[in-house]
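All protein chains but one are shown in place.
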Amino acid sequence: MALDDRKSDFNFVGTRPDRPDGLDKVTGRAKFGADVSAPGMLHGAILRSPHAHARIVRINTAKAEAHQDVKAVITRADFSDKPEFRPGLEGEFWNVLENVMAGEKALYDGHAVAAVAATSALAARDALKLIEVEYEVLPHVTDVDKAMAPDAPVIREGAADYSVPEGMHPNVVRYHESGHGDVEAGFAEADLIVEDSFVTEATHQGYIEPHACMGSLGADGRGELWCTTQGHWYAQKYCAALVGIETAQLRVTASEIGGGFGGKTTVFIEPVALALSRKANRPVKVVMSRSEVFRATGPTASASMDIKIGMKKDGTITAAEGIFRLQGGAFPGAPGDMTAMCAFAPYNLTNVRQVGYDVMANRPKQAAYRAPGAPMGAFAVESVLDELCNQLGLDPVEVRLKNAAYEGTKANYGPTYPRIGLVETLEAAKAHPHYAAPLKPGQGRGISCGFWFNHGGETSVSLALSEDGSAQVMVGTPDIGGSRASMALMAAEVLGIPYENIRVTIADTATLGYNDVSHGSRVTYASGLATIKAARHAIERLCERAAAKWGIPVDAVKWENGCAVPSGPNAGDFDPMPLADITADMGATGGPISGHFEATPEGAGVSFGTHIVDAEVDPETGKTSIIRYTVIQDAGKAIHPDYVEGQYQGGAVQGIGWALNEEYIYGEDGRLQNSIFLDYRIPVASDLPMIDTVIVEVPNPGHPFGVRGVGETGIVPPLAAIANAVSNAAGVRMRQLPMTPPRILAALKDNG
Amino acid sequence: MVEVHLWSGLRSLTGGRQVVEVEAKTTGELLRELVRAHPQLQAPIDAGVSIAIDGRVIASGLTEPIPPGAEIYLMQRLRGG
Partner (left out) sequence: MSKLHVSTTVNGDAVEYLCDPRETLLDCLRDKLNLTGAKEGCGTGDCGACSVTVDGRLVCSCLMLGVEAEGKQIETVEGIADGDILHPLQKKMIEYAALQCGICTPGILVAAKSLLENNPNPSEEETRYWLAGNLCRCTGYDKIIRAVMDTAAEMREAS
């Protein structure tokens, strides 16, 4: 779509109405994953490996099966490695199955090895103790650098793909290298080169709602699944494959979802509930405990990174090089390639080279976490930029502006950027009162830029009009942050009827075509685009009916402010015909009026942000306080600004947790040491200041209203911005996250 | 002919070439022709690629038209959270 076709004057878009699900959510009425039950329902529980790496010699389920409260016990043998309709599970299907229920080996502390269904949740938990598992404990590795070392235990032979150079350890399963120019020549031109290494620990998405589902599967191969998920068509496809039934025979309904952030883009307990249900012939509900969530569901990758950047005295970057090693658990999938491609993306670089590794270790299978791979890379790169600015005495915003990518820049990952909004966010940062505000002794300021690609993905939307002129919109992307409000605003804008007259529903898999997961910041972009196009489709039908009533050609009718109107003086002299006048008798004038759109939109539009943060470090205790925080990010077009701000604020605060508190801590035994919220500490209200936001709008040419996704970019800059603030406050460069008080004290001590 | 820029990690599969010329009017044709010219590119394409046409990233579509003279970059398939 050309830029000048795009709508820029809006009646509904950009306003801040109440969300349609608000009442249900403030009264306790909204149904989340664990909030359902069914007649005859059983409760499932899962037995998990206490070992980081062990061969499963034998599982004896006889005692559990004999217990009167137990109705089914399952192990890997109850899943389908070779389902009838998808012969031979391979690739990611096999990986997901192996993660859902261990096969020959338990690959991490918390890996599922068996499950039971019993008449109560307590009985199910008790019955797990009756299952006897004999393990042969194997050597394990949990650290990324150690997992790449020649003597590291091998997690799985043959998991590496085409990309891995010969001679690497079998735990290295993917290699990425890209860039352009001649970095050696570039470094030769530099007045100053800073080379440094950085480490980040794995963090968890930390959604407050644990995974929960209820499954029902009969011997006839037909099933029902209710679950909390970011993508119920994905759940349908994977569960059907894992239990060996046809995809269409499993109907999946998405519950209200209590947070996801990427962690609910796959299945864990859902195939288990279905397999238990098939064996017990009753519905089975499975709800994870918090400890299970930490031990067995998707943390992000941990990372070890080496960065080298050369700069001239005037701040021009002459060359940049990064090596990013990401550990993603006992399966391929750590986003080393994404880290490599995103880390230098904000800058206009003549010479750049980036290398990414995907490394396996004895930890849970990493899952996507908000701009997966990007935050850690930004932490390393933006820390080195900060150090260069400090050593050359240059202003960090000016240096970023001097090197910033803009329309026409050759991106570090190859192509030439179309219209992007990085410079606008930097200019807004420079002009923001926060950037000029004085700092007190002991305080430091940090800034960072961040980049994320954003995504489109398969999308289906149906819009049906009612006789009274109201509209129902069926979308297939679970609402994780207020998207129903955004969809209703976009539909209202196109149809010209009030926001309140539109009801948006998250359709189940049986009532709408396929939809990709709510991920990649794609919902407002892709489901929004599809909603707009479905509404336009319905308007075509409405115009046809009006034309027939007026007896004029359909191309002589146009749609304006919720009414059919003649397209010009030659079309005839008719009063505007409101939508409700057309729908009132639609059954008799041609039948129900609906609009549909199905496609894979391919114009998501990349996104940039700049964050400013002030931190104060207590030199006695090493404790860091965030004093002030400002998020500036390009939204393309903010459909419902409240929820755009909410995404900015939420991303920043998750970043604060990652930077200061949150980490997976493994013991020498390979067991996770901090699997509850008391020990894995996410930010609480008293840790934080207000989070200021600035919404920059540089419209995305790939969306009818200019939308760019906003969900993920907001977590990219905080790690680096906070590390820079803390380093400037403490007077010592912090190279490892999280910057816990002991690490800060140790750094201060090392610095003398 | 369309010039397709590969990421540098793929040079080992194309005899050291980072720019490959193929005849293609759509993204699907382009991938097919890439494999015909350099069969070892089948592996990265199977693992998932995206194609940037004049800076616009086509995540997975095989039917996107390729205008004459367009700037084409092959990229690793994007993933989101």
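A and B label the chains in the order they appear, each numbered from 1.
Throughout what follows, a residue touches a chain if its C-beta (ideal position, glycine included) is under 8 Å from a C-beta of that chain, and two chains touch if they have at least 3 such contacts.
The structure presented is a predicted model; accordingly, all values stated were derived computationally and were not measured.
Hidden chain, full complex: it touches shown chains A. Contact with the chain that does not appear here is found for just one residue of A:221, A:259, A:442 or A:701, A:259.
The omitted chain makes contact with just one of the residues A:482, A:578, A:717 or A:738: A:482.
In the full complex, chain A touches the hidden chain at residues 16, 18-19, 21-23, 25-32, 34-35, 37, 120-122, 205-210, 256-261, 287, 289-290, 480-482, 640, 642-643, 645-647, 649-650, 652-654, 676-678, 682-688, 690-691.
Note that in this section only the chains that are shown with their structure count from here on.
Taking each chain's centre as the mean of its C-alpha atoms, chain A lies 26 Å from chain B. Touching chain A in their complex are the following residues of chain B: 5, 7-9, 12-13, 40, 43-44, 47, 52, 54-61, 64, 71, 73-76, 78-81. For chain A in complex with chain B, the residues that touch the partner chain are 161-163, 165, 175-180, 261-262, 265, 335, 337-338, 341, 353, 367-372, 411, 413-418, 453-457, 519-522, 600, 602-604, 606, 702, 712.
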